[in-house]
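Yeah, one chain of the complex is gone here, protein chain that is, but the others are all in their spots.
Showing subunit A:
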Amino acid sequence: MSQNNPDQEDQTSGAKKTISLPISRVRLIMKSSPDVSSINQDALFLTTKATELFVQHLALSSFNNGSGKETNSLSYSDLAKTAEETETFHFLTDILPKKILARDYLKSLEQMQEEEADF
């Protein structure tokens, strides 16, 4: 992660609160958002830290509400479930398609085609 901001080297001093995600990468992702022009450096730090907190939040939530607690595991469906059940994570449902078996999909596709044929 050589692209890291030099600030991150100071993880030894006052360790817990500094940032571990690569700030430059976060900036690139932000800039790829439509219409976003310039971002203040401090705003960038804030966003990076918020993203870290988000990962922790998502992981913990999914684990605590998921079915893997007894077996100490976290699965895709745990995450999908949390995204649907927690309002603040609703924005994730677009990229979290629930997995279904191919044959079920084909069945529903057939049904849709039949419906369209009715027109």
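One rule holds in what follows: a residue touches a chain if its C-beta (ideal position, glycine included) is under 8 Å from a C-beta of that chain, and two chains touch if they have at least 3 such contacts; residues count from 1.
Simple rule for what comes next: contacts and distances are computed from a predicted model.
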item: Chain left out of the displayed complex - its UniProt protein name, from "Enhancer of polycomb-like protein", "Protein Dr1", "Two-component response regulator ORR9 isoform X1" or "Plasma membrane iron permease"; value: "Protein Dr1"
item: Residues in subunit A touching the chain absent from view; value: 1, 7, 10, 13-14, 17-22, 25-26, 28-30, 32-40, 42-43, 45-47, 49-60, 63, 68, 71-76, 78-79, 87-88, 91-92, 94-102, 105, 108-109, 112
